[in-house]
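Every protein chain except one is present and positioned as in the full complex.
Chain lettering (A, B and C) follows the sequence in which the chains are written, and residue indices restart at 1 in each chain.
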Amino acid sequence: MNSFGQLIRLTTFGESHGPAMGGVLDGMPPMVRIDIDEIRRHLARRRPGDKPCVSQRRESDEPEFLSGISTDGLTLGTPIGFIVRNLDARSGDYDGYSGKFRPNHADYTYYKKYGIHDFRGGGRASARETVSWVVAGSIARQWLEHLGIAIRAEFIETNNVADTAAEGDSTGGIVRCSVTGVTSPVGEPVHDKLHSRLAAAMMSINAAKGFEYGDGCRSAYMTGSASMDIFAPAGGDTPRILSNHSGGIQGGIANGMPIEFTVYFKPTPTVMQRVDSIDAAGNPCVIEPKGRHDPCVAIRAVPVVESMAALVLADMTRLDNSLSIHLRQ
Amino acid sequence: MNSFGQLIRLTTFGESHGPAMGGVLDGMPPMVRIDIDEIRRHLARRRPGDKPCVSQRRESDEPEFLSGISTDGLTLGTPIGFIVRNLDARSGDYDGYSGKFRPNHADYTYYKKYGIHDFRGGGRASARETVSWVVAGSIARQWLEHLGIAIRAEFIETNNVADTAAEGDSTGGIVRCSVTGVTSPVGEPVHDKLHSRLAAAMMSINAAKGFEYGDGCRSAYMTGSASMDIFAPAGGDTPRILSNHSGGIQGGIANGMPIEFTVYFKPTPTVMQRVDSIDAAGNPCVIEPKGRHDPCVAIRAVPVVESMAALVLADMTRLDNSLSIHLRQ
Amino acid sequence: MNSFGQLIRLTTFGESHGPAMGGVLDGMPPMVRIDIDEIRRHLARRRPGDKPCVSQRRESDEPEFLSGISTDGLTLGTPIGFIVRNLDARSGDYDGYSGKFRPNHADYTYYKKYGIHDFRGGGRASARETVSWVVAGSIARQWLEHLGIAIRAEFIETNNVADTAAEGDSTGGIVRCSVTGVTSPVGEPVHDKLHSRLAAAMMSINAAKGFEYGDGCRSAYMTGSASMDIFAPAGGDTPRILSNHSGGIQGGIANGMPIEFTVYFKPTPTVMQRVDSIDAAGNPCVIEPKGRHDPCVAIRAVPVVESMAALVLADMTRLDNSLSIHLRQ
Partner (left out) sequence: MNSFGQLIRLTTFGESHGPAMGGVLDGMPPMVRIDIDEIRRHLARRRPGDKPCVSQRRESDEPEFLSGISTDGLTLGTPIGFIVRNLDARSGDYDGYSGKFRPNHADYTYYKKYGIHDFRGGGRASARETVSWVVAGSIARQWLEHLGIAIRAEFIETNNVADTAAEGDSTGGIVRCSVTGVTSPVGEPVHDKLHSRLAAAMMSINAAKGFEYGDGCRSAYMTGSASMDIFAPAGGDTPRILSNHSGGIQGGIANGMPIEFTVYFKPTPTVMQRVDSIDAAGNPCVIEPKGRHDPCVAIRAVPVVESMAALVLADMTRLDNSLSIHLRQ
């Protein structure tokens, strides 16, 4: 429920305005050198407050590592526990929200499910959660980089974000991601297909509404004869594949081509408008805009998409490796 | 790897041209009356050969139930084992395919992963696998129907399938699904969000390339102010929600509105053309079209989408029920 | 619930007097040659009716393999589905048991849990279930044998079984098992310790009441100075260990010495006596002895213990292999 992955598994905790976010990254291979500055760099890419058009909450986001890494920076093979303190949680901003259901947020459904909810900043449902994903993903990707795997995502602007922000409104956006260097047949048939796992991972990200890979949704409008990725001899074990309609995945397993997928994000649900709603007692109320929010969550989602992709690929690489060749004899 | 779900879990087996497909549906609640004819009806919707524009392979698809259902038709709470024999497996059709990698199929990646592959009809990667999903899903949905939950999917034609078939080509298509009657807060926060689970389930279906829910991919082009689902008082515990941009899910948890999602399918990779490829030895070869294939797999995917949705919802309903109210005191 | 293992996982189904027992063995490495006669040989060791002092139910126990093995006997890496038909299920023997709770059996607890129970032969709770474990375990051990791992269990007689049988009573017994050739550091720290997994596996076997490994229960009466397994240099990477109080496992991980454990079985709960009990309606009743039962279940448990050990070791070998050396760089 709050865990993600099988052999390399991230378990997280934390409410937006509680003492800390944090997690446990279990299953990382031992003897991988971890560069903490590299983790900080990805956290900075995700951090609000550093750029125009994103939330003004200012957090240092300094991770504290509590286990699993030796004093000289090597993974031990044991679980990596870490926390990130919540320092700039201005819960006062949310007093007016107490018990009020903000539209398109998780306030109502959490309250319905649990009968109790930390309304401050969205509590557990806040996108602040993704700070832990970036810490963990930034560890996993350092191992993947040793294996020659690179993950790069980019933001695709759909509406003019600056204009939108100026109007007190918000806008959706798109993040496109490409993973190169996956030479092993990573991915499992049937129910753990690589793209199924990627889909689940990406749809876990706050505000994600759509996922596609390869030709994606537009393939529904294509013909088979226009969609073929032809195999050609290449002299060795590995064929050349002349196109990449498949997005690097066939039958759920990586075929060696770049793995390409896209995630579609809705607009931030909070806008700078008064909104009619109801409270936990069922009474009408008005929600006054306060707090600090992103006009376009997709911008900060770029390192989150990369981090979740890293966690999926690391997990499935270990899973595929469990079939490594001496096992087959 | 070949299992799906947590508390209600389907585990399947079977190669397309092997003796049988089959599965084990574990975790079904006891005392649910199962109508076998209803299962047959959904199998018939999925079956090739019964309608124009789909594969001409003719299978009776009669499931044999081996356990878990009492002689008078009630679930026992024990695992339901079932098999569906492969009767019309004309493996001869595939002789020419032996060791040849068909483009956009899983032949190459399976061979790369395992060093061995049942090339006949795609082996384990065949969409024939979905016969077991429909058996299991059609059991799960009978329980959901008792709970007042209805699942309906429909095919959206994108290109003219009949024309395509006549030309020996294939086309993609779209399946849209709606689930009504989910009144419990089904879905788990963070990593088991209802839409994450649905995404993983739908992307498991052969040829699925994209998934979206609610406003979906187009929400990336929308503004926040145009996307709000406003809560209004309704006299009781359950508010009225004035629109459904959220597709029935907020924060990963069902909010009581219809759950709406869409799956995009690529064209069948096999078309009636000669195709250049290579074989398992790395040598060039030509694949001559034989076998029986669907010009548009999305048509037969309709009951598969419904079945996978049923399995997800049944699993997560049991999971949510594990928090039922007397536990909270 | 009806699954066992993580990377090599067995899922089973079947009621004692239903149409068939069966299972799905998922995750077996590909390219392992399977000798069906070897499976039959282990099934024969488990089979009732072939020797004095065991149940007289006669089943041919011929497994039918439905997938996952190529026509020439190699595993495909895909799930292995199999069934074993119930042919000699004399349900008539159990008519008198309908709705009556036999003491020390699972009739009452299953009925309480599910509100319905297949009383015939114990239904799902019957030791007939173990036929599927032996099929699956006998596949897994053929792979382990390729890796040089051998599993041997033996029955230790506590009371005179023949005498007991003659008196219409039953007796408990002991099975001791030794696994040799485990040279990899199989086993995971903390919550997947090799001996924890073995304990869970062995305690799953019907009638098992106790588990110990290495010095076991008697170590509670020993001193530390008398329990030490001293390491001595041996010229290479692998030290000599001068004794085996640890039973081949230290910190949950195999240390290269023989893995030794013991399972204690209670007497068969059914004896040839009239017994007072109650029925499902809460009314007093008398249970008349019928059916065919083992005076000492531990005798037939020998191949079951071996099979469950094989499944645990195969699963954890694949898990350990997922950390194989190129991953660590």
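The criterion applied here is as follows: contacts are C-beta pairs under 8 Å (C-beta built on N, C-alpha and C of every residue); 3 or more make two chains touch, one makes a residue touch a chain.
Given the structure is predicted, the values throughout are model-derived calculations rather than measurements.
Of the listed positions C:F65, C:F82 or C:Y110, the one in contact with the omitted chain in the full complex is C:Y110. In the full complex, subunit A makes contact with the omitted chain through residues 1-3, 9, 11-15, 18-24, 26-27, 30-31, 64-68, 70, 74, 76-81, 83, 110, 113-118, 123-124. Listed for subunit B, the residues touching the missing chain in the whole complex are 6-7, 29-32, 77-78, 146, 189, 317-319, 321-324, 326-329.
The set of subunit C residues touching the chain not shown comprises 1-4, 12, 101, 103-106, 108-110, 112-115, 124-125, 129, 158-159, 164, 169-174, 185, 187-193, 195-197, 199-204, 209-217, 219-225, 227-237, 239, 245-247, 250-255, 264-271, 273, 275-278, 282-284, 298, 320, 323, 328.
Please note the rule applied: only the chains that are shown with their structure count from here on.
Greatest Cα centroid separation from subunit C: this falls to A. One simple way to say how far apart two chains are is to compare their mean CA positions; for subunit A and subunit B this gives 25 Å. Centroids built from CA atoms put subunit C at 35 Å from subunit B. Of all residues in subunit C, those touching 2 or more other chains are 30-31, 77-78, listed in ascending order.
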